[in-house]
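With one protein chain removed, the remaining protein chains of the complex are shown where they sit.
Letters A, B and C mark the chains as written, and numbering starts fresh at 1 in each.
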Amino acid sequence: MDSSSDLALTEAGAVLAAEAARFASFGWMRGTSGNLSMVTSRDPLRLAVTASGLDKGELTSSDAVLVDDSGAAVNGGRPSAEAALHARIARLTGAGAVVHVHSIAAVAVARRRLDGIVFRDLEMLKGVGRAAHHEDVVLPVIENSQDMAVLGDRLEAARNPLMPAVVVAGHGLYAWGADPRQARHHTEVVEWLLELELAEHPPGPPRHRPSGQGQP
Amino acid sequence: MDSSSDLALTEAGAVLAAEAARFASFGWMRGTSGNLSMVTSRDPLRLAVTASGLDKGELTSSDAVLVDDSGAAVNGGRPSAEAALHARIARLTGAGAVVHVHSIAAVAVARRRLDGIVFRDLEMLKGVGRAAHHEDVVLPVIENSQDMAVLGDRLEAARNPLMPAVVVAGHGLYAWGADPRQARHHTEVVEWLLELELAEHPPGPPRHRPSGQGQP
Amino acid sequence: MDSSSDLALTEAGAVLAAEAARFASFGWMRGTSGNLSMVTSRDPLRLAVTASGLDKGELTSSDAVLVDDSGAAVNGGRPSAEAALHARIARLTGAGAVVHVHSIAAVAVARRRLDGIVFRDLEMLKGVGRAAHHEDVVLPVIENSQDMAVLGDRLEAARNPLMPAVVVAGHGLYAWGADPRQARHHTEVVEWLLELELAEHPPGPPRHRPSGQGQP
Partner (left out) sequence: MDSSSDLALTEAGAVLAAEAARFASFGWMRGTSGNLSMVTSRDPLRLAVTASGLDKGELTSSDAVLVDDSGAAVNGGRPSAEAALHARIARLTGAGAVVHVHSIAAVAVARRRLDGIVFRDLEMLKGVGRAAHHEDVVLPVIENSQDMAVLGDRLEAARNPLMPAVVVAGHGLYAWGADPRQARHHTEVVEWLLELELAEHPPGPPRHRPSGQGQP
């Protein structure tokens, strides 16, 4: 890797560190949970991904690892285990940045909405590019797996092209956008929707959507 | 616009940026949601309004746009879509500053109190200029719309002259005051009342007030 | 007032400003709600009390007012309306500092526990000087009033000499201690107990304690 790539990785690392510190301050990255990525090159696909096992509130610009389109480290370092899923989301959606957080609202709501979470008639939906009125907007929920290929297949099968986010049941939230700032805004908007859902609907047994309201 | 107006706009922008950062830190302006304004001239009516599409925790003094009494930009820039409603509230109520936030409590409570939210016997009501005892105080709830003229008509029809705030269902809270600091305090007091309501009354189907308890 | 008194008032004002900023950061002093005081002289009784109508997160060392044992300003300034109650608590309990905050947990829990809130078998009770086991500890609840003499009579009648706090229904929490730091710790401990109570007992109609479990 030449020095200009080093520079690009360091710059991406600084952006990811700042974004991670923000999400950590919200309590969405407790322990060393969650990971963030940013596309540094489209062809060949390269992403800067946060390194594994670090406190997400304490990252520095040198805590990002460069990975290829399979999530493998290009120049050493130990990327998050989920780097492969980040790379797949970037390929699949064209996103320039991916955020993965472990939020309590995502896990609590998904446990009761295994077929996807339907939002409707909320101004906040405009924050993910949807209409504020008269449209069911489905946030897909997929089953968790430790196999990134399996998880990626599920995400690809379930994803809603009009919703830049997926919840992994028992795990957390993935959201993405054209760049780190838009990925941040999508993350915050979806988390807001999930917190509202949790505030409005008291816990109970898992619910499935009536058939005919299927996932896109 | 002469340079003194530029200065006034920059000064207003600095105030709005500080206020917005405060509300953003409370989680009431997730994504790029919400907007704030401040009257810079009464005749003709001119307001500094936060620019559209920006992160409300990262505004600077140059991120305000000057609008007229219809919410149209006077000297360029892209005001929030809701600038027209800010201007109408300033005209209608004489307010010198308007705050619009997307808080979860406002949306969650309004969904179940479509005819308005009644508060009573709370010391905190003095924070919006009402009696702490023996008086029903109604916070109006209006239906959401993407048409600012429609939304403004609803606000004008529903508003309670003794309550410097209105909730837009499925959307968020508008509050206002003589100046940005008073608008802030009114926003915080109403949000506190909404959070108390949410804590005290568990979610359930929408409720309508018994007739005879009509909105002022 | 000689210059050494001025100095004492400024020093007390700096302490109160720091304590108020702390409580404001917790969301317990929204709008301009709540007030704090600190005894500066015991004989004659003099207290520094936070000035009325200010944002409690923005106080400076010059925002305290000196009051006498009736809560009247000694050298000008506009003390909080509740200064008289602060002075009465200082007289009655010997406290050196009094904290009054508007917390949602205090108001939500008191609404359902009009005869007092009973805590038992909690380690946290040691933080207000009580046993962690085998003892009912009652936090008194009194009815609100705008008349500080009435409110003071109620507090005097209801107070539990072994609990340095009282909740005013529909209003907020008063807590006190030997000095501002102890008053802070008592405030935090009682607020913790109230938040636990709110988390453990879902809202419902007001409950009265069974007779025979009367307030001390």
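Quick note on the criterion: a contact is a pair of C-beta atoms (placed from the backbone, for glycine too) under 8 Å apart; a residue touches a chain by one contact, two chains touch by 3 or more.
In this text, all values refer to a predicted model and were calculated from it rather than measured experimentally.
Would you list the chains present here that the left-out chain is in contact with?
By the stated touch criterion, the chain not on view contacts A, C.
Thinking of the whole complex, not just what is shown, which of A:T10, A:T93 or A:N144 touches the missing chain?
A:N144
Considering the whole complex, which of A:S5, A:S33 or A:N160 touches the chain not shown?
Residue touching the chain left out of view: A:S33.
Take the complete complex as the reference. Which residues in chain A touch the chain that isn't displayed?
27, 30-33, 55, 102, 104-105, 107-108, 111, 144, 146, 168, 170-172, 198, 202-203
So which bits of chain C touch the chain we can't see?
26, 121-124, 127, 132-133, 181, 184-186, 188-189, 191-192, 195-196, 199-202
Convention: only the chains that are shown with their structure count from here on.
Which rotation angle, from 0 to 180°, best lines up the CA atoms of chain A with chain B, given as a multiple of 5?
90
Which one of the chains is farthest from chain C, going by Cα centres?
Centroid comparison gives A as the farthest chain from chain C.
Mean of the CA atoms for each chain, then the mean for all of them together: which chain is nearest?
Centroid comparison flags B as closest.
Indicate the whole-number Å distance between the mean C-alpha point of chain A and the mean C-alpha point of chain B.
Here chain A and chain B have centroids separated by 31 Å.
Express in whole angstrom the distance between the two chain centres, defined as the mean CA positions of chain A and chain C.
Whole-Å distance between the two chain centres: 44.
Touching two or more other chains, which residues of chain B qualify?
If we look for residues of chain B contacting two or more partner chains, we find 202.
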